[in-house]
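Take this structure first; my questions come after.
Note that this complex is displayed minus one protein chain, with the remaining chains in position.
Read from first to last, the chains carry the letters A and B; within each, the first residue is number 1.
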Amino acid sequence: MKKGSLTIVGTGFLVAGQVTPEALASMRAADQLFFLVAEPATRLWLESQHPSAEPLDYVFWEGRHRQEAYEEIVERLLAAVRQRNDVCAAFYGHPGVFVYSSHEAVRRARGEGFTARMLPGVSAEDCLFADLEVDPAAYGCQSFEATDFLVRGRVFDPHSALILWQIGALGVTTFHLHDLWNAEGLNILVEVLCRVYPSTHSAIVYEATHYPVCNPLIQRTTIAGIPECQVNTHSTLWVPPVAKARLDTGMAAQLGLSI
Amino acid sequence: MAQGRLTVIGTGYNVAGQVTPEALSCMKQAERLFYLMSDPATSAWLKSLNAAAESLYDCYRVDEPGTAACERMVERILTAVHAGLEVCAAFYGHPAIFVPPGLESLRRARQEGFSARMLPAISFEDCLFADLGVDPAVHGRVMHEATDFLIRPRIFDPTAGLILLQVGAIGLVNFRKEDAPNREGVRLLARTLVKHYPESHRVALYRMSQLPIFEPSIAWVAVAELAEAPLSVCSTLYVPPLPRRPIDPEMLARLQKTVGSSLIAPLECELNEGTEGGNRNVKAERLGESPG
Partner (left out) sequence: MSKQSALANLLVELSIDPMLRRRFQEDPSTVMNEVGLSDEELELVAGGNPEKIRDYLGGDVTASCFVMFES
């Protein structure tokens, strides 16, 4: 292995409260630390942990093509690794969920003969399961990005839980600086969901908190009530299962289960 | 409200390395710390952290269903809460994910008038995404406990990633001390999966490394050969997505029309792979700002 390495870590969602010890150690030990975080208190804290912490958010600007921005992040990280440095890049939440460039950076660094790895972080789903107190494995769980769910006609079963990410950004395909939400688009989402769920079926619009002095935003509603909720770009929809799916008694018998 | 309080936390999968600071703080300050860990190193570390640490492992009885053990664990936790103590219950991984005593003790505590909450933690999926280089946002993700997946068949989207938890423990209901995976269960699983995927579709049997001296175990096999692959009761199966369906242009156009009037509908340049630079300038102009 060449000298120079890349470690990708996550900072979770709560300033310093969800930064794992292995992530913190990687950040402090790095020659160079890059970061992309969602709010300033985390940034301030990161800057206090490393003398030359460098932000990555300059790659995003209003209307910029997404692929360009991600490519720039990958290149910035690789350039630093190629200088034989131990590089660490910190992304908020889990660094490999809704980030794109992180996995690519690891692949490319390895491809060029460098050691590279990603450490897991607390993801937005981890916060959702804890705050809503739900078990995704109890009935099974299906997660999709909301626009993708609609435009690719995603197939799903109401007997498993359904999670839709970014319901506030339906139809938006480039980066935008300000919080935006597409209220009318939510009506289309409701229309699609009502083909499968009763309109009165419960649904929760959720947003994790970034601050220990603010509560998570948990809006309990119905499928039909979704458009009336406060929906932001980081809003997530949780739809519980309608019921347990029917038992395949033949399969259960083959497994020797008596249910 | 009575004085006893309950916080349920998770320790992730790397001894002390994946324990969040807020969870660590809880465990140290608890007047009673109950724990259920999957490896002795983490158990030993917890005992060194808090003198009042007590393992829940002995709630299991050999050849008894796990549900009975869960009941015992919840009882033990609630007894301490009733005694007015600051109680912390620590489970490996994320305490909400397939850890029945985690959520059950929360519900019971609250029902009985006590304050209770859960803190998020590193889950087995978090480790899988990091070790396998998978971003679930790209194609979507469907997750099931493996036995549940088989005995309660459901519609699922094979163009999303599929994650099946505990594939080595299919049909195993009773507690056993040894790692004795059920290959017959995996055979049945493989037969089910080949109805949805080509026989040659490569899938990964994954186990995270639970000690910092080990690498994760990742074995890629064709789905038809799943039953012969190295297996443990703790194995997780990752099935990569089939090629995804094309975008429905009508639905996209409908959504685009609804995007706020303060924004430019950016559709054409993205999908038609036009000259991004040129389009960016156009957008910036219409927004009334200079580019960059």
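Criterion: contacts are C-beta pairs under 8 Å (C-beta built on N, C-alpha and C of every residue); 3 or more make two chains touch, one makes a residue touch a chain.
All values reported here derive from a predicted model rather than from experimental measurement.
If you put the hidden chain back, the residue from A:Phe98, A:Phe156 or A:Tyr206 that touches it is A:Phe98. If you put the hidden chain back, the residue from A:Asn85, A:Thr115, A:Thr209 or A:Thr222 that touches it is A:Thr209. Here one chain is not drawn; of A:Leu33, A:Met118, A:Val172 or A:Ile223, the residue touching it is A:Val172.
Seen from chain B, the chain kept out of the figure touches residues 7, 21-22, 25-26, 29, 119, 137-138, 247, 270-271. Of the residues in chain A, those that touch the hidden partner chain are 14-18, 36-41, 43-45, 47, 55, 57, 60, 66, 92, 98-100, 145-148, 151, 166, 169, 172-180, 209-215, 233-234.
Assume only the chains that are shown with their structure count from here on.
Put simply, the C-alpha centre of chain A and that of chain B have 13 angstrom between them.
Looking at the complex, you find that chain B touches chain A at residues 12, 14, 16-22, 94-100, 103, 106-107, 118-123, 125-127, 129-131, 133-138, 140-145, 147-157, 159-160, 165, 170-171, 173, 184-185, 188, 244-248, 251-252, 254-256, 258-260, 262-264, 266-267, 269-271, 276, 279-280, 283-284, 287, 289, 292.
Chain A makes touch with chain B in their complex at residues 12-14, 16-22, 61-66, 68, 94-100, 102-103, 106-107, 117-123, 125-127, 129-131, 133-145, 147-157, 159-160, 165, 170-174, 176, 180-185, 187-188, 244-248, 251-252, 254-257, 259.
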